[in-house]
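For this view, one protein chain was removed and the others were kept in their places.
By written order: A and B. Residues from 1 in each chain.
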Amino acid sequence: MIRLEKRAQPSQFWTFATPFLAVIMTMIVGGIMFAALGSDPFEAIRTIFWDPLFSEQFAAYSRPQLLVKAGPLILIAIGLSLGFKAGIWNIGAEGQYIIGAICGAGMGLAFYPSESFVIFPLMILAGALGGWAWAMIPAVLKVRFGTNEILVSLMLVYVAENLLASVSSGLLKNPDGMGFPGSRNLQQYPAAANLEIFQSTGMHWGVLSAFIAVIFAYALLSRHMFGFQIRLAGEAPRAARFAGVRPSRIVFLCLGIAGALAGMAGMFEVAGPAGQITIDFNSGYGFTAIIVAFLGRLHPIGILFAGLLMALTYIGGELASLMLGIPSAAIQLFQGMLLFFLLATDVFINFRIRFSKREVV
Amino acid sequence: MKRRTLLASAAAVALAFSGTAMAEDKTKVGFVFVGPVGDGGWTTEHNNGRLAVEEAFGDKVETVFQEKVPEGADSERVMTQMALSGADLIFTTSFGYMDPTINVAKKFPDVKFEHATGYRQSENVSSYSARFYEGRAVIGHIAGKMTKTNKVGYIASFPIPEVIRGINSAYLHAKRVNPDVEFSVVWVYTWEDAAKEADAAEALINQGADILMQHTDTTAPMLKAEEAGILAFGQASDMIAAGPNAQLTSIIDDWAPYYIERTQAVMDGTWGSQNTWHGIKEGMVAFADMSDKIPTDVRAEALQMIEDLKDGSYHAFTGPINKQDGSAWLAEGETADDGTLAGMSFYVEGITGDIPN
Partner (left out) sequence: MDLSSINPVLLIASLMVSATPILLAALGELVVEKSGVLNLGVEGMMITGAICGFAIGVNTGSPVLGFMFSALCGALLSLAFGILTQYLLSNQVATGLGLTLVGLGLSSLIGKPYEGIKSPTLQKMELPLLSDIPIFGKMFFSHDPMVYFSVALVAAVWAVLKFSRAGLILRAVGESHDAAHALGYKVVRIRMLAILFGGACAGLAGAYISLVRVPQWTEGMTAGAGWIALAIVVFASWKPWRILIGAYLFGGVTVLQLNLQAAGAKVPIEVLSMSPYLITITVLVIISARGNHGAPAALGKIFHASR
């Protein structure tokens, strides 16, 4: 009989070992899958994990792209992780991301074609405020009525998607776009464009913000009283109340920060890599960020690496599909496996596996 | 043993040399697809074009493709990686790839790009699209002659010029032969959602439409028409498998001639940026076999119209045509210019309902 025994302290060893274990298990099982699909498994794994970083042909381009892809994931995941630590389940980051993008782009386009330098900062503000406001809906409902925030925030994703469809073929539609839905391209509007800070590094303002968010969250959680309160609220809600932690404050702050960061991520994406608001502008960053938050064990540094790893599987997966003809579905499955193995091996951190004879009751 | 290794390595060196030489000879053609290659519609036909290129040039080309590429930032990366992998010519086959294509083309001046259905070109970016509205004219004519309930159901994707043009063209030609005909247009706001398209088809059938036209990519409407025992026209691909009894004909997007022509141009070094809008004449718009259900005289008229469109003696938008609000658009005998057609955002007179925005 296999039994799980709770550890008194989470295991330091396993906290570091499980991600590697999970990646190795994914490589093995994924390799078998690739072989079954008729590709060379070693080549496939190398293309996914090695080529984007070190291949002569691609690395110069894919390394910066890792940052571009990881930036929004990290930014959103950092915000979400604060809430998750406190037991507040905001799974509607995708909606907050969309609203942030709409508000940010709307702000920029409202000034078109002015070239003032205040436009870009105003857009960041608008994006953050938009995401914040969208996240405040579940926050207010939770505090005021005790409504389940998982469900409200999820519902609001669909509302946001419909708003996006509406503005991209209505309010924000490019007047010079020959009747096609979609806004003006912000990349062609220098005052509003989220450009690379250093040429060809992938470092745009959104990536920079993601790094700042990582440092900020790290300091908050390890040094600041609020960080302690968040952890207390999540791990021992009753004790938190005795310690004078106001639950409503935690809810507002956690959802608010998550919303603002997701909104900023949306704004940076629309003003930078994506360029324009279109009907299907959102490509699932808000949901993938939830996965990233867990892959990173809700720890800021962990999230940083998890975001980069996730980005690596995306870009490496694209390369594998381009160079080896592996179907994109196989890559999706591969990412799913990675997550599953990580979640499965997580159990070692908090529990000890005991083999014992069936106990006599 | 030693000798053998020596020989082997010599062979390897030779092989490596011939390998690079061959790689240089080979023209690499990349394709970026928005849907899965097996969608049975839009992407399938582009992929058929890719296969035709392979067949036409054999060893002289190598093709690569990437399917299900989201529009926006992801597509820009996919195109760049394709260019980095040594592609000489890249076809990007969805409207949403327009700006990314222009961006990537700027970084790779030696690579040629071809963007489908857009309106921006540059030094090394061409645009191409098909005059699907010519096909719609033909099926409009057949529908006008064959509808008994005088109600034609039209499943439309997004209110973009291409789709609006198709509705107008089909309606004008149906109306010309049947003054009582009415078009019911349903906008589903998707290119590919089988369940929603099926629901739309059902709504139209329930309201008395006896002929369906679709400007979406799955065969769901055709299946529903088959189930209900009514008639329908396929879109993009031959959908006869889905509607052996229902399909009257299908407008087929045949990209093969164009893809072969452009690949040849890259090989010959004669490639230049251009804006191509090909129709029946050049073979970009083709038809599936006409069903036996089409009466002989109607079939003859349809075939005649195809001939006239082909030799240019007839234009699908020939006046007099008024806009929906009654204002004049084209005078007697006047034909529409490409600029107006490309940005068409109005219905012609007689169509009921509004274009949503």
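Keep this in mind: a contact is a pair of C-beta atoms (placed from the backbone, for glycine too) under 8 Å apart; a residue touches a chain by one contact, two chains touch by 3 or more.
Only a predicted model underlies this, so the values are computations on that prediction, with no experimental measurement involved.
Novice: Of the listed residues B:116, B:137 or B:200, which contacts the missing chain in the full complex?
Specialist: For the chain that is not drawn, the touching residue is B:200.
Novice: Pick out which of B:25, B:289 or B:354 touches the chain that's been left out of the picture.
Specialist: Candidates B:25, B:289 or B:354; residue touching the omitted chain: B:354.
Novice: Could you tell which one of B:89, B:146, B:181 or B:242 touches the chain left off the display?
Specialist: B:242
Novice: Decide which residue listed in B:219, B:235, B:263 or B:291 touches the omitted chain of the complex.
Specialist: B:219
Novice: Could you tell which one of B:188, B:252, B:280 or B:330 touches the chain left off the display?
Specialist: B:188
Novice: Which listed residue (A:45, A:152 or A:207) would be found touching the missing chain in the intact complex?
Specialist: Within the whole complex, the residue contacting the unshown chain is A:152.
Novice: What residue numbers in subunit A mark contact with the hidden partner chain?
Specialist: Listed in rising order, the touching residues are 4, 6, 37, 89, 91, 141, 145-148, 150-152, 154-156, 158-159, 162-163, 165-166, 287, 290-291, 293-294, 327, 329-337, 339-340, 343-344, 346-347, 350-351.
Novice: For the chain that got dropped from the picture, name the residues of subunit B it touches.
Specialist: Looking at subunit B, the ones touching the missing chain are residues 36, 38-40, 68, 153, 184-190, 192-196, 198-200, 202-204, 206-209, 218-220, 223, 241-242, 352-354, 356.
The rule we apply is simple: only the chains that are shown with their structure count from here on.
Novice: Quick one: subunit A and subunit B, Cα centre-to-centre, how many Å?
Specialist: Centre separation, subunit A to subunit B: 36 Å.
Novice: Can you check the complex and tell me which residues of subunit A touch subunit B?
Specialist: 57-58, 61-62, 65, 68-69, 165, 169-170, 173, 178-182, 185, 187, 269, 272-276, 278-281, 283, 315, 318-319, 321-323, 325, 327-328
Novice: Please name which positions on subunit B make contact with subunit A in the complex.
Specialist: 64, 66-68, 70-74, 76-78, 80-82, 84-85, 95-96, 99-100, 103, 119, 158-161, 164, 189, 342-345, 356-357
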